[in-house]
Structures are given as structure tokens and as C-alpha cells.
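Every protein chain of the complex appears in place save one, which is left out.
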Amino acid sequence: MPKEINDDDIQNITENIDELEITAVSTQQSTPLVKTGSNPLRVILDGFMGKVVKAMTIFSLLLLVLIIIGLVLKSIPVLKDNPLSTLLFSSQWSPFKGEFGFLPFILSTVYVTLIAAVIAIPLSLFTAIYLSEYANKRFLKYAAPMLDILGGIPSVIYGIWGVLLIVPFVRDDFSAWLGVDSVSGYSILSGGVVLAVMVFPVVVQIVYEVLKTVPHELREATLSLGATKWETIKKVVIKRASPGIIAACILGFSRAFGETIAVLMVVGNVVQIPKGIFDEGYPIPALIANNYGEMMSIPMYDSALMFAALILLVIVLVFNVYARWVLNRIEKSIK
Amino acid sequence: MTSSTIKSHISIKDLNMHYGKNHALKNISINIPDKKLTAIIGPSGCGKTTLLKTFNRLIENVDGTNITGEVLVDGENIYGKNADVTNIRKKMGLLNQRPTPLPMSIYDNIAFGMSIHGIKQKGVLNEKVEHFLRVASLWDEVKDRLHSPAARLSIGQQQRLCLARGLAVEPEIILGDEPTSALDPISTKHIEQKFVELKEQYTIVMVTHILRQARRIADYVIFMYLGEIIEHGPTEMVLGNPQHQLTKDYVGGAIS
Partner (left out) sequence: MKKRKIEELIFNIIMRVSAFIIFGSLIAISATILIKGVPAMNLDMITKTPSGGFFLGKEGGILNAIIGSFYLSVGATIFALMICIPVVIYINVYASENSKIVHYTRLSLDILYGIPSIVFGAFGFVLMLFLGMHVSLLAGMITVGLLIIPIIARTMDEVMRQVPVELKEASYSLGATKWETASKVLLKQALPGLATASLLGLGRAIGDAASVMFTTGFTDNIPHSLQDPAATLPLAIFFQLSSPIAEVRDRAYAAALILTVIIFAISLISRILIKRFSKNTL
């Protein structure tokens, strides 16, 4: 446990330091050689700016709380009319009748994310290991900036790519390959694939960084026992890097969870619980984005959509808390 | 040199190593005697550690290195085309400057090397783990907590654990890269004593920058300067009656 310090203590300490500085300034004052130190404006300005920057920090701390409060307040009407269990576990969705069952959307979100995880995690891990342990410098020189740039490409661009390449591929080639007929290509599979490609740069980069922090001596020690390079990686490097790797995956996928435009463009947007990977789905972010235009025209619809945003937020928060808990536990067990 | 009469375990012929544009090892040719303790000494940056790491080919993990020449271990060129690098490394235990416990329990640190080389039976493993921990004089200190993480040991204990781990794959050669430089005086003494005992059965090569350590425990000394071997021979000769001016300066403390 870190030292128990509360804000008052800090306040006291900071004030003490300020006083110290004032005394320092006043000793200078008594020596005639130093003229500038006498200006108390500097000290006043320092104190004032200290308050300003602290206020901004508190605002940034409150931002998260404000977001939660804002969405909760807006969700209250729909929560009052419908029991929480109906909202979360019913699949009846007819806004005109006032029926809001979010299950199809929740499950679509989960499925798309899972498909993305199944594709992206192994590929990203192997690639990151390849980059950090096997690849030569020349390859790295091109690979690193490429990941950097592609990580910054807007999701709408990934969406276009999905529409042009992935959807036809799923419709014509992949379905035939699996012997499935008459699919549109707009499906949770396409959504998952596009999402996977979007998280590649994020996960590869973080895992690569994490692997680079594993000390060189550890690899040498293992190699000098006669282990092959792969054995060294599998049994020692990955183990040592595991907290960071898990964090990378969770970070990558809490981003994926809320990804909107790219997924919306390829996933089909049909309100149903997907039965297979070729079925259309309708993830929560797509629901919100597609219907914001009419949310004020149908009673309770705005509240329902804000509740949808709240669900997303809660899921992401749970992810984050869980990630931190896992990290702490693993760190403890290693150290 | 007198070493020609002594059986050599590692012999190096015309070894050159370039690191980028830097000529890091220059025309190294030397025989390392069998079942003796050889110390490589010299000012920092002279290529001591580099030379040591060419013995088990760890040096080639560094990008941009280029090696020519031969390193014969038991008569086989380890840089030859058919050389099996994992087998070569298994022959040589390595002790680094700082101990490098693997991220696992004390027990698994020792068992790890054996299990990758095919020893899987629990009974045999248990026996061997105890044996090698005893060899490294660590057994009594850790026998009650074999399954707690190795990183919890003190740094001196960790270094002895690393020694035990290296011995457990049954090498013939022990390489030490300033193995006591991170340790307190008592742990240093432990390791030095171990080395003196172990040289009955193993060929030991260690890099050190402490002249007195070389004097205390080494049978042979190799003095290096700027990537070249300047002088080598029995300890009492090189340190007691150096022939080359550079060696005299180094032993006399003029260069460091």
C-alpha cells in the first residue's frame, strides 16, 4: 500500500513550501544586490495559478462522474417505465409501442467483439512476438511507423474497406467455402473481421512495447540453459510479460466494444439475435448512431438511446476495473 | 606458452567480430585449459564480455554482429554449419552480472532446464532439484519455500540459484560474466568458494574487472585490451611478472 496521504496534507505541504519560498525571497530582499526577488506579485501569481490548475484537474476528475450522471438522468424515464430485467433480457423491440428490449443489441455487441477477439488476439500476439524477437531491424524500420499511422486511420475508412472487400468476400468466397447459401455478406462476421483489423495496430504496438521491457539477461539466461528461442519465448518471455499482454488485449477490446461507424457499415443492422456468424446483427453503438435523428420524435426513444449509451459505458467501466484487478494480482504473484 | 602441454577444452582460432563498423574482437586465438579456472581481465570496453558470449553464441542475438573464425568446443566448431546451438549452450552454464531468476518458483527455476531437455518424471526432478540446490549451498535456506517465487530471494541467494540452475542442465563449462559484481562481500565469498570447488569437475571461464579476484581464484589469466588479447598464461606469470607494457600498466594500476 502506498503511503496514506490525504488532500489536506498535500494542501498543508504545498502551503508550507510556499511559505518557505516566501522566506527565501525575503532574505534576498535584505541583501541590496538582489533587486528582482522583492516582487511579491510572482508569489501571488504562483498561488493563483496553482488554484487554477487544481480546479482544472478537479474538473477532469469530475468529467467521468458528469458523464455517468448525465446519462443516468436521461435514462431514468425509460427505467421508470420498464423493469431493468426487461430492458436487459427481453428481445421485444418496438419503440412505437414503448417496448424496449435490448437483448438483441447487447448480444450483437458481444458476438461481434468476441469474433474480433478470436481473430485479432492470436494474430496480434504472434506478430508482436515476431517483431520483438525475430524480425530484423530493416523490417522493423518500416513496420513500426506503419502500425503507428494505421492506428490513427479513422474508423470510417476501415468501414469503407469492409464494405468493399470484406462484405463481398464473406458473401461470395467464405460462405461458399463453408457451404452456406444465400447470405448478404453484411453480418456479425464482417463486423468482427473489420473490428479485428482495427485493433491490430493497437494490440500489436502495446504487446511489442511490453515484450521489449523484458530484460535481455533473462533471455540470455534461458538460452544458455540450452532452450531454443521459441522455448525461451513461450516459457519465460511471455510469462514475464503477461500482465502487460493482458492489459493490451483488454485495452484493445474495450475500444472495440464501442466502435461505431466501421461496424455499423458492415454488420447489417437487423434487430435480431444472431444465430450464426453469417446473420446480421445490430450492436448498441450502431443502434444509437442510426436512430439519433428520430429520437426526439418517438416518446421515450431518446431516453432508451441514452440508456443504451449508459450500458456501453458500464460495460467499458467493468472491463477497466477488471483489467486493473487482473494486473494487480499478476504483478503480486510474480514479485 | 606453457598451455600447449595442457589439454584444452575450448580453442579459438582467428576469431574476429565486427559490430557494425566497430572491430570488437581482433584475431583472437587461444586455448582455454580443461578443468581450470580461467579469468579474462582488462579495462571496461575491451571486449571481455563479448569474447565470453561468443563461446555460447549468445553474441549473435545482438543485431549487426558479424563473426568469422572458429571456436572449437571438444573439437567441434560451434560456428560450423551443422552445429546445434541449443546443444552448445546446454554444455555451458552462464552466470550474468546480475542474477536473472526466471519468473517462476525456486523449484521451477531449477527444473526448467531439465524439463526442456526431456526429464519429466517428478521423482527424478525432485531429486535433482535438491541435489543441485545443495551443490550451490542453497538447499538449507530454501527447502521450506521451494514453491515461492524466485524473485523473493536475496540477491546473493538469487545468484546461487542461477548457478544451481546452470549446473542442473549438466554442462561441462561454466561461463561467468562478472558474476559477483552485484553481490555483497559475503555472497561474493560464497560464489568464489563454489567456483574453486567446481573447477575440479568443470572448465570455468569468468570475466572479472577485479584483479585481486583473479589472483585469488584463477589458474589462468587472459588480459585483453581494445579487442585484442595482449597476454595470457598462468596467473602467477601474467599478474606476477607481466611481459607486455600494457599488462604492466594495467596490473600496476596505470590503466583501468
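Chains: A and B, in written order; residue numbering restarts at 1 for each.
Operating definition for what follows: a contact is a pair of C-beta atoms (placed from the backbone, for glycine too) under 8 Å apart; a residue touches a chain by one contact, two chains touch by 3 or more.
Just so you know, these numbers come straight off a predicted model, no measurement behind them.
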Given A:Leu71, A:Ala221 or A:Ala248, the one touching the chain that is not displayed: A:Leu71
Per the touch definition above, residue among A:Leu103, A:Ile246, A:Ile261 or A:Met300 touching the missing chain: A:Ile261
Hidden partner interface residues of chain A, rising order: 2-3, 5-7, 10, 13-14, 21, 24-25, 28, 37, 42-43, 45-46, 49-50, 52-61, 63-64, 66-67, 70-71, 73-74, 122-127, 129-131, 134-135, 143, 145-150, 152-161, 163-165, 197, 200-201, 204, 228-231, 234, 251, 254-255, 257-261, 265, 285, 288-289, 292, 305-306, 309, 312-313, 316-317, 319-320
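As a working rule, only the chains that are shown with their structure count from here on.
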Centre-to-centre distance between chain B and chain A (centres being mean Cα positions), rounded to whole Å: 46
Complex contact set, residues of chain B against chain A: 53, 56, 58, 61, 63-64, 86-87, 89-94, 96-98, 100, 102-104, 112-113, 116-117, 149, 151-152, 162, 165-166, 169, 175
Chain B-touching residues of chain A, taken from the complex the two chains share: 136-137, 215, 217-228, 231, 235-236, 239-240, 333-335
